[in-house]
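A single protein chain has been omitted from the complex, and every remaining protein chain is retained in its original position.
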Amino acid sequence: MFQEFKTKFNIQKEEFILPDINKFYINKDDLKQVLRFLKETDRYLFETLECIIGKDNTNNALELIYALFSSKYNTKCAVSINIQDDFSVPSVVEIFPCANFDEREIYDLLGVRFINHPKLERILLPSDFEGNPLRKNYKMQDDRLRWNYE
Amino acid sequence: MSLFYLLYIECLSFWKMPEWLIFIMWYIFNFILIVILMLLTVLFLVLFERKYLAFYTRRIGPDRAGYKGCFQTVADAIKLLFKENIIPKNADKFLFFLSPLIVFVPVLTVWALLPFSSGFYTFHSCCSILLFMAFLAIPAIGILFAGYSSGGNNFALIGGIRSCMQLIASEIPSFLVLASIVILSGSMDLSVIVKNQSGSILNWYIFPSFLGFTIFFICSLIIMNRLPFDFPEAESELVAGYNCEYSGMKFAMFFLAEYAMTFILSALVVVLFLGGYNAPFDFYITDCFNLSVILREIFINFEQFFWLIFKTGIIIMLIMLIRAAYPRLRTDKTLDLCWYIFIPLSIFNLFIAIIIKYMRGIL
Amino acid sequence: MINEFFNPVKELAKGLSIILKNGLKNRVTLKYPEEQEKVRNNFRGKIKYEKDKCIKCGNCIKVCPAAGCISINEYFSIDMSQCIFCGNCVEYCPVNALSHTVEYTLAQSKKDNLILKEEIYGND
Partner (left out) sequence: MNNSTLKNTTILNVGPQHPSTHGVLRLKCELNGERIIKIEPIIGYLHRGMEKMAETGSYLQYLPVVDRIDYLSGFFCSFAYLDAIEKLMDIVCPLKALYIRTITMELNRISSHLLWLGCYLMDLGATSPFFYAFIEREKILHIFEKLAGARMMYNYYTLGGVKNDINKELLGEIKVFAGNFNKQLKEFEDLINNNPIFISRTAMIGVLEQETAVNYSVTGANLRASGILKDLRKDFPYLIYKQIEFDIPYKKSGDSYSRYIVRVKEMKESCKIVNQCLDWLYSNIEDLKINLKINTAKIKPEGEAIGQVESPRGLMLCYICADGTNKPSRVKWRTPSFYSVQLINEIAKNYLVSDLMSIFGSLDVIMPEVDR
């Protein structure tokens, strides 16, 4: 089903998220193009962005997964991008308005800056909180957890 | 002058008092009696409402203080007495203190106007209906002052403004209905209206102007801010509306005024439509024992007082049942209800009253 | 048009009749201090600990979601202010030294009464 999409954006790497969601790796710049293509072409019609998953694979590399769902063909797919060092990603609020809070949460917990996002601020943590908790290099200063770090 | 006044002069004739002092003492004595009566009814009403609502929601209601919770309201009052009097920082101090009084005092004076029984009424005037409704318009202004003066609290401000909107909308239909009652009874004095309704149940005013009864009943619900229309202090929207910033004795004053207004307005509905203190079939128990004239006069008054309280109790139970059953209406829907539906209907009711008066005149 | 006016009044009356009907049903309030809720024996209440059975393996600490709730350094103690009564420790204890009681009224006047130490367990 995704043959036409893969040839258009010449995607090499493809993986599987169980149960049956295939994940495509694309690079950062044509993120908006891909999402608009997946949303508008009537061959796919992925018009709901279910959620944006931010992940911190170690050694300072982040991964953003955009989970999409098309109710017409009742299938799910995921588009993911890897970010190495400068954590700035174009925001997709024009295409999917629901991404507004998602992107603010990822900025808040992972420290990814989204370009031309309407109101990029901390959403879950207090505004004077420093550091991004979900990063692997974020050290918790709570000694009650020493049993877990054995 | 009524019988009680003559009795009162006899008791005081031992001390040689000047004439004018006795006259003034009579009104002060009556007013103290009214205040005591009001405090007792309010104490009872607050507890009765909580028990009554609990009855309909399969609960028991407060039963810890006293035998079956009978001292609950006294306990609340004492608690409120000792609560700290918080005044918000940028509140308008003078208005903040004045507004509970503006809400409470008119309701207290209105109690004096009501004819509790043929002999027992404190203030007798030829146009007591007008005085009644005039005094009942002032608390809404007190609520506006309360809302405006509690600092920058927007909830209270919206609550206060809503109370004024409501007042204007509900005053006009209620006055038109009062006009139809005045036509039917011929005079504006409450005790005369009640006298014209004496005799059997048939010449109560509820039957000729049933439409007037429903309109006045709903408008009185709006004036006393009871649930389907309790916009000034809508709990779920405006947190506590106008009495957001009040605590301690001032809050108790607002609370007292609300319940006093509930009683007095339902008593007014009874006086106007259900034949105030007349027994339903003109049968008084005191007539069966052949007593002397003075004793009979005294007992008749007590029995008439009982009938008034009995009918007001039924109306209050209906009001509280409506509070238990229905959700709150939206503010602008209520105003539409009053302006577009009640005013034409009450004018139509006026015509019916005129036609009935004319027909009675011919027969 | 008539129906459009009388229908709402009929609905309001039907609502009122249901409220009145509910008035006659039995009461559901439970007067708390006098009548307590009778709870079955599989209710997860306060944790009981038998000192002789315990082999101090530390399994309960690895399984407890509330970090730092159980500690077995010099004596065994459970911090009742942290415990969320999930029952993981009771389930994964190899020697069944821990078990649930049915007691759920655990309020204390002082905070350190909440930490149940071994010697308190010893005698009961």
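Annotations for the structure displayed:
Labels for the chains are A, B and C, by order of writing; each one numbers its residues from 1.
Operating definition for what follows: a residue touches a chain if its C-beta (ideal position, glycine included) is under 8 Å from a C-beta of that chain, and two chains touch if they have at least 3 such contacts.
None of the values given here were measured: they were computed from a predicted structure.
Although it is not drawn here, the omitted chain touches the following shown chains in the complete assembly: A, B, C. Within the set B:97, B:326 or B:339, the residue that contacts the chain not displayed is B:326.
Residue C:40 is the one among C:40, C:56 or C:110 that touches the chain not shown. Of the candidate positions B:234, B:315, B:338 or B:353, contact with the unshown chain belongs to B:234. Seen across the whole complex, the unshown chain contacts chain B at 53, 56-59, 154-155, 157-158, 227-228, 230-231, 234-239, 323-333. Considering the complete assembly, chain C touches the hidden chain via residues 7-8, 11-12, 14-15, 18-19, 22, 28, 39-40, 42-44, 62-65, 67, 84-88, 91-92, 100.
Residues 15, 17-19, 21, 23, 47-51, 53-56, 65, 67, 71, 74, 96-98, 100-101, 109, 122-126, 133-134, 140, 145, 148 of chain A touch the missing chain (whole complex, contact as defined above).
Going forward, only the chains that are shown with their structure count from here on.
Chain A and chain B have CA centres that are 64 Å apart. Distance between chain centres (mean CA atoms), chain B to chain C: 49 Å.
In terms of their C-alpha centroids, the spacing between chain A and chain C amounts to 40 Å. The multi-chain contact residues of chain B, meaning those touching 2 or more other chains, do not exist; every residue touches at most one other chain.
Those residues of chain C lying in contact with chain B across their complex are 12, 15-16, 19-20, 22-23, 25-29, 31.
Against chain C, the residues of chain B that register as touching in their complex are 55-60, 321, 324-326.
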